[in-house]
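Working notes, structure below.
Heads up, one of the protein chains got dropped from this complex, but the rest are sitting where they should.
First chain written, first letter: the chains are A and B, and each begins at residue 1.
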Amino acid sequence: MTKIKTPGISGLILDEPLLWEKGKKGRRGMSIPVNDVPEAVLEETLQGQGPDFPDLSEVDVVRHYTRLSQWNFGVDTGMYPLGSCTMKYNPKINETMAATPEITSAHPMLDDEYSQGTLKIMYDLQHYLAAITGLPGVSLQPAAGAHGELTGMLIFAAYHKSHGSKRTKILIPDTAHGTNPASAALCGYKPVPVKSDSNGILNIQTVAELMDEECAGIMITNPNTLGLFETNIRKIADIVHSKGGLVYGDGANMNAVMGIIDAEKCGVDVMHLNLHKTFSTPHGGGGPGAGPVCVTEELTKFLPTPLAVKDGSSYRLKYDYPDSIGRVHGFHGNFGVLVRAYSYILSMGADNLKKVSQLAVLSAAYIKEQLKGTLPLAFNRPCMHECVFSDKLLHDDGVSTLDLAKRLIDNGYHPPTIYFPLVVPGAIMIEPTETECKEDIDQFIGVIKKIVQEAKENPELLHQAPTIAKVRRLDETKAARNPCLRG
Amino acid sequence: MKELSELNLPENLRYTDDHEWTSSEGGTMKIGVSDYAQDQMGDIVFVEMPEVGDNFDKGDEFGTLESVKAVSELFIPVGGEVIAVNEALEDGPELINKDPYANWIVEIKPSDPSEIDQLLTVEAYREILKG
Partner (left out) sequence: MRYLPHTDEEIKEMLEVVGRKSLDELFCSVPDDCRYEGDIPLPLPLNEWALKEHMSELADSMTVTPKFKILIGAGSNHHHIPATIGALISRSEFLTAYTPYQPEVAQGTLQGIFEYQTYTARLLGMDVANASIYDGASALAEALLMGLRIGRKKKTVAISTAIHPHYREVVKTYLEPTEYTLLELPFGEDGRTDLSGLKEIKGLAAVALQSPNFFGVIEDLETASSAIHDAGALAISCFTEPLAFGLLKNPGSCGIDICCGEGQSFGMTRSFGGPGLGMFGCKEKYTRNMPGRLVGETTDIDGKRGFVLTLATREQHIRREKATSNICSNQGICTLIATMYMSSLGGSGIRELAQLNYNKTEYFKSELIKKGADILFDSPTFNEFVVDFKHDFLPAYERLQEKGIIAGLDLGRFYPSFAGKYLFCATETAAKEDIDAVVKEVL
């Protein structure tokens, strides 16, 4: 077997205790202005002791977090082919733009005349996202993808209410995102699962049989979580519309289809975008993201308020939408994240955004082709931006998807998404994104092949992995049985 | 996971197709989950139980079992009032993995004893497990 070079070698890892295991009373990590006004005394019944925090010096804090950061793997560390999450490179200029002092110091409660720059960003971004999706109404308020879904479902409910009906169910395909049922349930919709067919996509007949006038509509992730394009979407949308329902498009996988599909032409009425996926804003170890919602002209009146509008040459926030579902965020959403996406779109332009989708799909198709002899494909159909394998063959060697994932860590890769989508047993879902170059993709493919070989020859290597990360496999059962959630 | 032949399925119990067992004695009934259920769940980390005095109709959800990454609902096989819950499971959910039969979950007073006759015998349950 040829020696495969991998980026993962062991390095020096420094240990670091919890914050309250260090420090000395009397230390200080931050400067506090001197008091230049008379001391005042709050009435004693309202006064507390203050929180039990350790006192730390500035160096204590800086070293603590620097060491913690070294235990993390990010996109800037290496390839992060986490399916469904679009872990593309997060451009540094976006950070600089979001840190513009006039933006970071902007107060959200001032009159519009004081905030023309930030309002222009909102106004333009609303238009850019409308142009990209083909859906003209846009709200930037939702703070994350799931928050966008909730906003979408609230719009569904408001729409049906305006038609004098209250529907009770919603169709959700088995290849949709995991958050969909919970988002719909908050609006009182009982999810009705729709099975995908033997090709991994939705069947027109199946939807026709389930769709009725009790159904508020359908939530479709397209491309779906198998990385397949729902080719019947237009006809499915027609069926749903004919029964008075609406079509929700989960745009989490938009990275595959920018400039390729027009959501409105697909029959989608409401769609959220994940700015932290498609539009390159960093994931921050779990957030903050942004999940703007785009809707058809007809549904615009239901969007959360306010919206940014333009009067002549000035911008203002418009509140006057009597049918609006109301606010979903305290202010204007995760504005700092919006600025990053705005910078990205301006940096890219139309041609490059389309190229992003083309190259994201090309990279996934390339991996699929190179690995289909090594791991069994869940569906051998043209894939979009991600490809899904199963662990069927690995089982024969007594190793699981989890073992393969952990062995990838020792080789210097973040594992792909595993055990999702649920319709594929032992799923391994790989999304390379457009920002990985061919050499790195080739190296990754080589490492996967090497690990599959190891599974046959020395499965213990996989069972024991990872061995060179900060910690080895952790006892999740212990964590759940006797939860220790704070120190 | 265990093969069918490895499963412990006591003869003297009645079962349900939701993989629960029941044992009746002196007008009350203890309810737990079968060896098959605990084996499928893996390490059980939490048992959500009803309160004594709660009333359920046959088929109602009366609690849940949780593993690290799954939740399994528990349905009452026979309607009635809860007269005891196995408090040992609050701090020791793993007891169900150790012995699913010694570690019952709730004890009820059936409201309609004739429902007991509809429960599965061990043979019928074994047939279901065969698929």
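Just so it is clear, a contact is a pair of C-beta atoms (placed from the backbone, for glycine too) under 8 Å apart; a residue touches a chain by one contact, two chains touch by 3 or more.
Please read these numbers as outputs of a predicted model, since none were measured by experiment.
Checked against the full complex, the one of A:Y128, A:Y248 or A:F389 touching the unshown chain is A:Y128. Check A:G259, A:P376 or A:G446 against the missing chain and you find that the one touching it is A:G259. The omitted chain makes contact with just one of the residues A:G11, A:P101 or A:G164: A:P101.
Where subunit B meets the chain that is not shown, the touching residues are 46, 48, 66-71.
The working rule: only the chains that are shown with their structure count from here on.
Centroids of subunit A and subunit B (each the mean of its C-alpha atoms) stand 39 Å apart.
Residues of subunit B that touch subunit A in their complex: 43, 45-46, 66-68, 93-94.
Only residues 476-477, 480-481 of subunit A touch subunit B when the two sit together in their complex.
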